[in-house]
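Okay, here's the structure, questions in a sec.
Note that one protein chain is taken out, while the other chains of the complex remain in position.
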Amino acid sequence: MSLRETLDRNYKQIIYLCLFAVIAIPLMNPIGLPVPIDKTTRDVYDRVDSLQPGDVVVMGSNIGASIYAEVYPQYVSILEHLFRKEGVKVILVGHGTEAPIFAEKALNEIKAYDRKEYGVDFVHLGYIAGGEAAISGMCRDLHSLLNVDYEGHPLSDLPMMEDINDANDFTIIIDFTASADSQFWLNQAYAPYGTDVAFGLTAVKVPDAYAYYTAGQIFGILESLKGAAQYEVLINRPGIAVKGMDAQSMAHLFYIGLILICNVKYFMGEKK
Amino acid sequence: MTGVETLSILIATTLTLMMYTILYRENPAFRFGEHIMVGSTVGHAIVLAVFQIRDLAWIKFYQGITTGDIRGLAYIIPMVLGILLYFQFSSKYRFISRLSIAMMLGVGIALSIRGLLFVNVVGQIKGAMMPLTSIKNIAYLIGIICVLLYFVYEERASRVAGPLPKVGRYILMLTMGAYFANAIMGRVSIVIGTLNTLLVAPAWYLIPIALLIVIADAFTRRKKSAEQ
Amino acid sequence: MLIAGKIAWTILTIIFSISMLTLLYLSSKRIYIPNIRRHPGVDAIIEAIGRAVEMGRPIAYSPGIASIYDTKYAGDTAAGLSILDFTAREAAKMGAKLIVGIGPPTVLPIAEEIVRTAYMAEGRPEEYIEEETVQFYSPNQWGFASSYVGMMHREKVAANFLFGEHAAEAMVIAESGATVGAMQVAGTTNVYQLPFFIVSCDYTLIGEDEYAAAAYLSPDPVQKGIIFGQDITKIICVALILIGSILSTFGSDLVSRLLSM
Partner (left out) sequence: MFKDFWKSTASVVLFIVTITILVDFAWENPTLQTVSTDLNNWAVIIGAFALGLGAYSLIIRHSRIISTRRTMWPYSIVLLLTMLIFAATGLITGSITSSEYGWIYSTIIQPLSSTLYGMNAFFIASASYRAFKARSTEALLLLVAAIFLMLKNAPIGGVIHPILPAIGQTIWDFVGATGMRAILIGIGIGTLALGLRVIIGQEKTPLGGAD
């Protein structure tokens, strides 16, 4: 078997190995390309930055293992930003099954329990099944859907929950999600109550969220790891996302290269 | 790092590498990982279902018994309906589960019609109306009309529309390009996340071992096919 | 009292519903049955089955990973099952071995029923093998995907049909299908996955093309009626956008204000 044959037969394995290398090498030796800030990210930052004491922020925590890499860094960055704001109240709630695990993880990562008081400044409601119906129930009458928080404490024991009954009491909602669910808050909070919504999304979900953005239905979007990196730059807390941006660039070049080779081969072959 | 943490990282890395072997070829290691994956996600779903029913229904029903509150007592209804769902597995009594499905389906359909017609239809029509004062706005208007007409399927209507649906299909292809580009960005981000955890000790040490196993397998297979 | 801001929604919902229900009624009573244009994807399905028969290898079919009461993709699942009915009949007629992979448990009994009936109708009930022809994999999308991919590799399928809702696992399945050399026809309304189908499948039905194809293939006239009903609502939307834009060019935001009512 000649070298040419081996390459032709195993081209997939070779591409896979190259892709590993293209991502791994910049991760180990970052080049430090500049990170430009998108307008969609800036809008989220400005809105969060202008929050006043007493404002209530709902963090739609729908992170699952499969979207962890893209969305979790955004989640931590925004949570960190919120915890720097004095008097802003935060509710963490999800409708994704694995959500509570990652919400807890993020709270521990920014040392939330040491910085602010649980029940006064932030509450973790855990996960509620039922998808859109659950979100709708929360926006309509939170206390009738849910009596206890994630750890089983009655909501009546948590001082900050006293004045929070429905979507009218939420100042903004930032939903972190992957799939069709991003629509849920838009449908159930923005549509009936006019509550402002922003998204932290996986890249795949961004295109149609962008149509909502240009129509003025949502006030901002964080796009995948890129958005997280931009937010990390904005709050001056560079972390895992900024570190990954060089690998991101190199991988993109690699894909463009593959597509170009494919087409060069195609047109050359056709000429023959 | 404690022993438990190290163990966790080693197991996680082993499983990750086992899954990656599908990139080489279908093999028992991948199949093993695949079955663990299915088993664990379903086990996880069981746990969640039990806790949900406890927190959302049982607690309220129990309070209803102690206080005699009728709204609380009524929570027995969804629990019974939930159990009736399981008649789906009997071909003779499958119809019994219909009532439970009707309940879920009714709520689901109503909620999505509410939201989608408001946000997607009314909202996007409003968003699409722009004064035709710039070339950009005129292009946007023609564009959205063409795409909407592409999704008209009646024979006569689509003939009347002439070349517009065809243009609409071209615009859809540009849109698909956008989805494609974003999907690549997303998937690469995930691999970056995985490599971030793989490229630190002690996980790092397992990579050469996995590579060696794959190379050894490739050689034995090549030898075998040469012998034949 | 009607809530301010929801009036436009109410009126549009009612107008749209009436136009769809009228067409639905007319077609169910066979007073007017619209003609739906034929999609090249339909011919592709037949071609792919024929090719599989020639090669003597099986065909694989997935009606998607959405359950039958999924509020967003139940329509996809229904369309996927309609096309499955057609595919199963064609497969039985031409003598191809069909393997159907199922994700959501609620779809399983219905798919079994459809395939069993199709084989019976074509006079080949003995070729329907319990738990072999229709296989249940996993309600989890990745569990489903890896089992489906495994099946395609083991059986060396010559044709692969992916209809119904497919999420991120679509790419894995479609690319593996291409690797085993299957001719692939796909369709979904999940736009995130469509580019991958376009790239790696031989024929792709974009978005609602899938519903239209299902309606085209189905003997049930109601399906054609509802497609035409949707056509009309889309034309209403086009008209609204057009009028609104022209009016706003001349400085009037009448339509926009009406829609905000």
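Here are a few things to note about the model shown:
The letters A, B and C name the chains in turn, as written, and every chain counts its residues from 1.
In the analysis below, contacts are C-beta pairs under 8 Å (C-beta built on N, C-alpha and C of every residue); 3 or more make two chains touch, one makes a residue touch a chain.
All of these numbers come straight from a predicted model, not from anything done at the bench.
Remark: the absent chain touches shown chains A, B, C in the intact complex.
Residues 1-3, 6-7, 9-10, 13, 16-17, 20-21, 24, 28, 67-69, 71-72, 74-75, 77-78, 81, 104-106, 108-110, 113, 131, 136, 138-140, 142, 145-146, 168-169, 171-172, 174-176, 178, 189, 191, 195-196, 198-200, 207-208, 211, 222, 226, 229-230, 233-234, 237 of subunit C touch the missing chain (whole complex, contact as defined above). Mapped onto subunit B, the interface with the missing chain covers residues 4, 8, 11-13, 15-16, 19-20, 22-23, 31-53, 56-57, 71, 74-75, 77-79, 81-83, 85-86, 88-89, 94-114, 116-121, 124-125, 127-128, 139-140, 143-144, 146-148, 150-151, 168-178, 180-185, 187-188, 190-191, 193-194, 197. By the touch rule set out above, subunit A reaches the unshown chain at residues 11-12, 15-16, 19, 33-36, 64-69, 98, 100-101, 104, 128-131, 133-134, 136-137, 140-141, 144-145, 150-151, 192, 203, 207-208, 210-211, 214-215, 226, 245-246, 248-256, 258-259, 261-263, 266.
Throughout what follows, only the chains that are shown with their structure count from here on.
Contact tally for A-B versus A-C: the pair with more C-beta pairs in contact is A-B.
Separation between the centroids of subunit A and subunit B, computed from CA atoms only, is 16 Å.
Between subunit A and subunit C the centroid-to-centroid distance comes to 30 Å (mean Cα coordinates, whole Å).
Shared contact sites, meaning residues of subunit C that touch two or more other chains, fall at 71-72, 142, 191-192.
In subunit B, the residues touching two or more other chains are 45, 108, 111-112, 118, 126, 175, 179, 183. Every residue of subunit B that touches subunit A in the complex is listed here, in rising order: 23-24, 44-45, 48-49, 52, 55-56, 59-60, 107-108, 111-112, 114-116, 118-119, 123-124, 126-127, 175, 178-179, 182-186, 188-196, 199. The residues of subunit A lying in touch with subunit C in their complex are 12, 66, 131-132, 179-180, 194, 204-205, 207-208. For subunit A in complex with subunit B, the residues that touch the partner chain are 12-13, 16, 19-20, 23-24, 27-28, 66, 68-70, 97-98, 127-129, 131-133, 136, 145-148, 183-184, 186-188, 190-192, 202-204, 206-207, 211-212, 214-217, 223-226, 240, 243-244, 247-248, 251-252, 255.
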